[in-house]
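Only one protein chain is missing; all other protein chains are in place.
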């Protein structure tokens, strides 16, 4: 029988978006319970946040080292089993390493480390530890990405010969075009943000999807960055020529100045027998193409999907998984009302909606049964 | 400071899809904690299910009446505040009524009742109770549906003169075309399922969206059903002519035999100055049309949206809210690994992905800095 | 060996849009040559127009009756074989009838007549004549509409049970909402425009597509119009419940006040085994749906299409047939230049574009061959 895994959280407090994402994800399949955390560098802030999200405060620690120290004093039964690392980038490596060294499993935000040397060091620590290490390349969790991978593995495309992935965003525009802002923001300071902005933050997702879906590895690459301004030191745009196996060539395109793009992650894989196209902003639609047959649109939850894909779908076909959030919004509105807080008209359907609905249904039946006549609703 | 609301669950155990949806939704904004339940008519099944989703079993009751009785013995501080009713349709009314009569708030699945008379009776009970009653017309929770409502209220379309909503599904096809199945399934038995199949189950959502978004009421209607077979007693398809205010006419189309359709809920609202189109299967794209200007595509999370819409968005623009589920799938894979259970390759990104990613990023920087030369990855 | 058919034109002069459409269509497959015409009620205007489009003026007649009289004097070899009727609606019937009665073939714009009685009378005349009568329900000429028809005929959908067609436009908005305009425009005057505006002009296309693609006939209907204003006498919006064969029900929706819609003709046909969806504004994409298989996208020109569909495609897959018009625009620009008329920069690609193109191609080869180095273009 499953029992909830004891989860510790590092970072992700306050208004952190990544914090919300991790907490919700941890809840969704009833597998985790948060038992300890360092949400913020200030203890009081961490405690306040724990109260805000209504979890016990007794294992909210003042810092990461204390968390390790104190948790190790607890019995294995009580102790945090896995920590989710959501801190600023430069802390990923030291925290992940210390966690693994002390026998904790790790779920880690990307980038995993600040550079390749740290990555190799962490890899060694991981191997020694025998613990689970999961990196949150979130996009590999989409049911149709998984379907792509499984069908490619099963030979649906034949030998692959061309790959094309992109991740285009436009959010850095208001910063990069302003001399003041681009010289002061930490994101564009290599000493704070690492060696790469655009490629490190988003290009790497496109790279990851290529390797995840094809099962092939990028063997070599050639890259051209765009810094846009002479005084800017970090790439905000880049194109990478890649070679996977012999005669499997392709391109990774990445940009933070692709004006108007939001999370424009997309991938196309072309093989001898067929091809796939998929876009992150319409994640439920996977296009399988052929030179001789009509293009097919695969969607989640259908029996024709692979086991791996189906395991990632919780609802019947045609419900965008975002329906969870839609329902959550209604629960949120109800919560405000229950607490007697102010809420807006329209935040949740009320008794009136229910009464209207029954009035409607009965009227349709009456109209039909009486020979398609007009019925007046109350 | 918010404190989690004490939530009771009626129904929704086992493989119930609606159960998953409600539990996840209740978790998402950290507002509810499940403290009591009758998940199933069999006590042992309810208890087993409670263990499966790892919640305390001490307030799992043998039946609904016992739940009411026992909870009322608890102090107000401890007692269930709100019950979520997810039982079969015919139980919605008696449960909701008794809950309200005994001072509980109610979150209720639709259809609210079996008929209009019950609905009116429940409405009276609700008014007397002074409690919150939320009906889960889920689709009104979508940020872009809310945006539509707010913009219409603010006059963006001018006077409305034409409405068109549909909810098309095809799932009943394998049942309805099989004489054996259509005569035995409870769904098509009016004594068990109520007076209407297609209109009661899904057409009412289209009706609800029309009233929700326009702020107008359907005044009268004329309906034609299709039963498809002489021996079938329940509508599986229907079209409804509607009249809202004078000269505001339109149509509601609903079908369970629209082959290949999944959850094809869509709405179009036309007014003097503009129009809206929205589809449930691409919920993040709201089209605002005009006779003279380019069509505009509204998306969630942007500053140009209304407060009501923004309140329903938890992530920056371009992330389909389904990203929660994608991340949840990765947490699920990690949970399996942590518990030492069997999992498939590809269920979560590993250390290897992290190492490859850093190798990639450093290589792109090296390639660019050396003058766009080829770099071999390890 | 084919020889061009001698074509006469009635109406369609000056700025007539329908005139352009018919002339271009007549040219496209090299089958027709215009030998005579009454383009306009004024002889001089007709002659001027003939000169403008550069056709001989010797058989431009002062009126329709003269055309008939004079053409009958010519030998059969020289005589107009077919007349294309593009005059105002009320002239369709008398002209078509007289043409048939005098042994001419007829290509006729819709509406064919002003009312059903005339239609029956014309039908009798047609049967007696033994001549060809073609009505330009243009949309049946699309390759994917024809593909739909052929696949349905071949049983691809099994027994059909649900149909849904619409034609939504918004162009009448600026007229209908203006009291002055709506009371003065001929379009909304039943004595001039016939008994129906919206249904007669566009709803009938949706009706025609339903019958054309399914091979079934509408047996009965129930209709509700919207006139929007008390002082308006013509329908500008309407919904029609239809019944084709027993248990084949559906809906035709039609509007001229669907704000922002342009030529929103669309059709969906649902059957036991599958379904089709098609939209006029994206005419090259035909969606075939199923409850159990991925949706398929059929496109023109592929070997998998029917003979009837392929006969209507002149180019390889992936070229929207609008490519003709794109090429025509370039010929138009060149024509202006050749004649020494004023033209805008960008109206046709020039020598410079050709030189740049070759410079580009050679540079790409050089870059690749030299080991992927940068090459500067001239």
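A, B and C are the chain letters, set down in written order, and residue numbers restart from 1 in every chain.
Rule of thumb we're sticking to: a contact is a pair of C-beta atoms (placed from the backbone, for glycine too) under 8 Å apart; a residue touches a chain by one contact, two chains touch by 3 or more.
For clarity, every value in this text was computed on a predicted model and none was experimentally measured.
Per the touch definition above, the residue from C:25, C:43, C:74 or C:185 contacting the chain not shown is C:25. Residue-wise, the contact with the chain that is not shown comes from C:126, picked out of C:62, C:98, C:126 or C:247. Interface with the hidden chain, as seen from chain B, comprises residues 222, 241, 288, 292-299, 302-304, 372. Summarising the interface, chain A meets the missing chain with residues 157, 161-162, 164, 170-171, 173-174, 177, 222, 224, 226-229, 237, 239, 241, 247, 249-251, 253, 255, 257-261, 268, 270-275, 289-291, 295, 372, 374.
Just so we're on the same page, only the chains that are shown with their structure count from here on.
Interface note: chain B and chain C, two copies of one sequence, contact each other through mostly matching residue numbers (shared numbers exceed half of all numbers used). Simply put, chain A must spin 180° to overlay its Cα atoms on chain C, rounded in steps of 5.
With each centre defined as the average position of its C-alpha atoms, the distance from chain A to chain B rounds to 22 Å.
Averaged C-alpha coordinates put the centre of chain B at 43 Å from the centre of chain C.
Contact of a single residue of chain B with at least two other chains is seen at positions 171, 222, 224, 261, 372, 374.
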